[in-house]
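Step one of this worksheet: look at the structure below.
Here the complex is missing a single protein chain, while all its other protein chains stay put.
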Amino acid sequence: MAQLFLNGLVTGLLLALPALALTLVFGILKFANFAVGALLTFGAYAGFVANVQFGWPLPLAAAFAALCVALASIIADALVFERLRERGSITLLVASMGVSLVVENICRFFFGNAARSFDVTLARPIRWQGVRINHEQIVTASVVIVALILVHLLLTASPLGRAMRAVADNPSLAAVRGVERRTVARIAWALTGALLGIAGVLAGLDRAIDPLMGWNYQIPIFAAAILGGLGSPLGAVAGALMIGLAEEMSALILPTNYRQVVSFCVILLLLLFRTNGLFGAKAVRK
Amino acid sequence: MSAYLVTLVILVSVAALVGLALNLQWGLAGLVNFGVSGFVALGAYGVAITAPHIGWLPAMIFSALLCAAISMALALLSIRLEENYLAIVTIGFGEIVRILLLNEGWLTGGALGIADIPRPFAAITPPGGGDGVILAFAIALVALVFVLLELLVRSPFGRVLRAVRDDATVASALGKPVLALRVRAFAVGGAVMGLAGALHAFYLTYIDPSQFTPIITAYAFMAVIAGGRGSNLGLLLGAGSIMALLEATRFLKDLVPSIDGAQLSALRLGMIGIGIVLLLILRPQGLVAEPRRRATEFFPNAKGEG
Amino acid sequence: MSQSPRLTRRQVVAGLGALPFAGAIRPAFAQAAEVPLGMVLPFSGATGPYGPDMKKAAELVLGQVNEAGGILSGRKLKLFIEDSETNPTVGVTATKKLLEVNKVELVGGFWGSPIALAAKPIILAANKVQMVSCSANAVTDGDTKGLVWRFQAKSTSWGPAGAKVMNSIGAKKVVVLAQQNPFVVAMIEPFKAEMAKLGGTVLDVVMYNPDQPSYRAEVEKAFGGDPDGVFCLSLLTDFTSIAKEVYRGGFKSKIVALSIGADAEGKFLQAVGPEVAEGIYHLQPAPPLDTPSYKKFVKEMGAPAGTVFLFAGNAHDQICVTALAMEHAKSSDALVWAKSIPEVCNPPGEEVDDVVKGLELIRAGKKIKFVGAGASCDFDARGDQINRSFLVQVVKGGKNTVVGVIS
Amino acid sequence: MSGAFLEVSGLVKHYGGVAALDGCSLSLRKGEVTGLIGPNGAGKTTLLNALTGLAKPEAGTVSFMGADVTGLPAHRMAALGVVRSFQIVRELSSLTVFENLLLAPPHQIGERLLGAVISRRKWWAQEHVNAAKARTLLERVGLWKLADQSSAALSGGQKKLLEVARALLLEPRLLLLDEPGAGVSPPLREEIIRLVRELKAEGLSFGIVEHDMHLVGEVCDHVHVLAEGRTLVSGSFAEATSDPRVVEAYLGLAA
Partner (left out) sequence: MIENRETDALRVQGLRAGYGRGGDIVCGIDFAQRAESIIAVIGPNGSGKSSFIKTIAGLLPARAGSISVTGSDVTALSPARRVFAGLAYVPQEANVFRSLTIRENLKLATEFLRGRPGIGREQEERVLSLFPEIAARPRTLAGNLSGGQRQMLAFACALLANPEVLLLDEPSAGLSPKIVSQTMEAITRVRESGVTILLVEQNVSAALKIADEVVVLVAGRLSLRAPAKDVKPHDLASLFFGKAA
């Protein structure tokens, strides 16, 4: 029980960064970016290149991955999303599916389908009060928590964060306050890219790296972001933790092969009562 | 070559049915449905499970009604949600269907799937001539659905759906029961997706859960966007061109022989992704525009008066 | 922005138009003397990791045969390979393309039973030969017209082999941890039956769906009760995650896995490193490891000596058997040469493991018995390979060490 | 015929903690044109929404022709004959001008799912009848020559006329117009005034929200001045506009 709870927390923390990335883009650009999974995969492979092929230590590799995915996100924005900005959220969503296919297959083209891992030695767990805690879990948890705190500080206490929140709140007013939506959009892309890059490396550490890995995270990521209310950073983190806990703890009462259904049932139930997620602002359907 | 073309035509037919359904739901009524693959799977499993017992025609009707009923339930449940949330709920529906099919082996054969699904007109099909019959059946089915949907689109029903899509508040202020209209559009779309699944099952005669991945949904959206939202004729063109894109990339390796299989496959799927994006950027209105009712249809001699 | 997209669009359309056309006319201009063969292999999707080696092995044989002058007095073999994307629908169009556009006599490959099952009716309707490398019993069920040949052990024979391994390592109370997949599911009941026969008990069967982000909950459930052993029925990608999770979880139960996951022609060790893999038992239908021909095959594949190829060997054998059977039947007509398959594979006859040598012997009018790189290649009347023994290995010090052979 | 045609009492509606309607009571009489005026934020548009089922009041009642219709959904109100226009014109942009009108008539067989497919001949006949009505109306408001144009391409004033014509096809008993004069060029505004008078003569009742005092003065028999979610003053146009409270709260300077 305690073990499952701990596992759930770690799973949730792993989801927190990509869910945050999804929700940040949604807040500013108002569309659900389907390419988060593929970008996460891209991050894992970028980390793999740095760690295994260049022989860099993992923290450096994670930084490299963050940089690469940030760059890829900006390029995707410039080539695709920027041109479709006025065309409605569903068009952008479909476009992001296209981008997702392209990114995933760039990884497949260069690295093939076989599962890969980072060049790190795994360690046996630490036992404490009958609960097993392993080193990756500690690393993952601390990296995610530090990243979340940094993002939180960036959003709440820095000019950049203020600008991002301002654009999310009221883009035309932001424009006349000297904040360009386009610039802020690019910065948001870079930030989400960096988050996804780090998340990719952590996910690769947690499991194996393969071209479909991000696709496997896709649905829980969406579930987390929606649960928290699309566009709410705090909500995304809370949602991620809840999804992680729900999926792991559900093994107590459900056969494991129905685990993936859990996140959806949670969303459905929630949306029945709160049409905009836990922390979402009221958005009226016209 | 000809039998390969038959395969393509049948697959285009399946894609066209799915696309026509989505075009009704999303193109015409403005309701986004990302659970397309789930409805297609339900339709396919519906006939696969029932056809051996009750015959293919009742089985198809059963599948269509089943999908319509589930669509209605889903629509009632989630239709008041904002577009992005509706999208997610429907994605979730598709996944739940896939996982249920995979794990409820007593009914669906689980991962092994269901084999030896009887084809329509199996009794009168000459041995070895099965493809011709199923081809004719597929084309007839698409034609039937196309005509029916075209009747709907060009009828006041289609017009009121467009009105609901444009502005639900105005439509309700004009006395139109918006919720009921949306539920109906969703149900009809669901039924057509069920028929598409049935055709798929009849053609392959073998189905398993891995055939109903979300990629079906992505292709359906591509077809609708390529063809032009709201136009059924455009949709047929769209579905055809998407399948052409998918299959044409298959011939890529005959031209580029030097790369390995995984790379080729990556190149092919990547090109499909680029295709989607290019279509969106270059073809904002799609291939064909929505039909309009002209005043001149009623007053042929009145043009330009007043 | 105003002019260039137009140009691009036109180019795209022109390109699309040209592709199928180019594809279509190619075979027409090809030498009439070539014998076209086809394979449907996975290069993407969940089973994507297994495709490239199979392709490589098949092309290896092709090169050898063609270099030695081909078959049927000088006809070269030509191989067309299609991607199944691990998706039966795609497998069907790929098969159709091979049959109709490339006019192949053989559609081989077929990793994954759903794809083989979906393609089977089409291949049978075209009266061509289907060779598969998948396990589900259903593939050779029904009327196959003698055209469907399985180069792999049936699912039902994998299960008992697993139970025997469990028994031999002293695991009595065991748990099955299995991916929901047709190949694997069919193994569970025979495994349970054999375990009962051997006096052990199966405590629990934990099923999971493929393509999950993590397998923590499943590992927790399967290993949490400290069973003696866990029978892990997983493929490469999920097993990589599972093995890491087990190691980090500090679980002590012994693992018996399928070599498809726990070896995958060396990819597993590469992926997780020696510590994690240490002590994992895994089994697969045995290739003839000790024969010179197998060693040669491994070398030609560019793999380190001792690598155990399974699917690549199967692909290799499919092409070899096809070439030999055609030569034996003196025909490239599928209905004719399919009948020659048992003639060149089953005993009696001079044992041959090299396709070129086999062709020479057949031309010389000798009776041969082909022994492949994947198996001894003996077939029963249904087209299933028989006499398949299972090779059991354990990972020790970062290397696969042969434990024994179970027959 | 005695008693109020439409009676509103004690309506309350809040938006985000701010009271848009705060115990609003008033009545509209049959066969008359009633003006609803007042400063921005006085709750006029919210009142229209509550009357037409687009907003559910938290308290209070609405009765129409003696029946309680509080909280009925919008399409039911329209079916009862309470039809409205919108302040910012909401044409259905993917429909042509003509289609906008054809959409409006109630009880169309062709709008039913089965009816559309099976009873083709019936709805086609209905469509012809409606088309004739639509043509008459379009000619009346001077939009017939634009019938086959996309409604999105009309000017603001033309859209207002389209909206009124569309509402008329619903055969309303009470037509509620939200700022019909806003954004309309002077000749078109005169056109609207003429149209309202004609329709009133034909027996139609009106409720008009308007800032344009000229228009209100021209057509309204009775005026309610709203302020802060309640009725401030009711009476004839002259009475209402000379009331010092109205001058203070709304007009600002003597009108």
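What to note about this one:
Labels for the chains are A, B, C and D, by order of writing; each one numbers its residues from 1.
Operating definition for what follows: a contact is a pair of C-beta atoms (placed from the backbone, for glycine too) under 8 Å apart; a residue touches a chain by one contact, two chains touch by 3 or more.
Computed from a prediction, not measured in an experiment: that's the story for all the values here.
From the options D:Arg84, D:Arg112, D:Arg166 or D:Arg189, the residue with contact to the chain not on display is D:Arg189. Here one chain is not drawn; of D:Glu111, D:Glu127, D:Glu163 or D:Asp212, the residue touching it is D:Asp212.
Checked against the hidden chain, the listed residues D:Pro39, D:Pro57 or D:Gly81 yield one contact partner: D:Pro39. With the whole complex as reference, residues 159, 162-163, 165-166, 168-170, 172-180, 281 of chain A touch the missing chain.
One rule holds for everything that comes next: only the chains that are shown with their structure count from here on.
Considering every other chain in turn, none proves to be in contact with both chain B and chain D.
Distance from the chain A centre to the chain D centre is 49 Å, each centre being the mean of its Cα atoms.
Chain geometry summary: the mean Cα position of chain A and that of chain C are 36 Å apart.
Each of the following residues of chain B touches two or more other chains: 99, 102-103, 167, 169, 262, 265-266, 269, 275, 281. Multi-chain contact residues of chain A, defined as those touching 2 or more other chains: 105, 108, 112-113, 211, 255, 257, 260.
In terms of inter-chain touching, the protein chains here follow a pattern that is not a line, ring, star or complete graph. The list of touching chain pairs reads A-B, A-C, B-C, B-D.
Within the complex formed with chain B, the residues of chain C that make contact are 5, 8-9, 12, 16, 19-20, 22-24, 26, 41, 43-44, 48, 51-52, 55-56, 81-83, 85-89, 92-94, 96-97, 99-101, 113-114, 117-118, 120-121, 125-126, 136, 138, 142, 180-182, 184-186, 207, 209. Residues 43-46, 48-49, 51-52, 180, 206-209, 211-218, 220-221, 224, 236-237, 240-241, 244-245, 247-250, 264, 267-268, 270-273, 275-276 of chain C are the ones that touch chain A when the two sit in their complex.
Residues 26, 32, 77-78, 80-85, 87-89, 91-93, 95-96, 99, 102-103, 167-169, 218, 221-222, 225, 262-263, 265-267, 269-270, 272-277, 280-281, 284 of chain B are the ones that touch chain A when the two sit in their complex.
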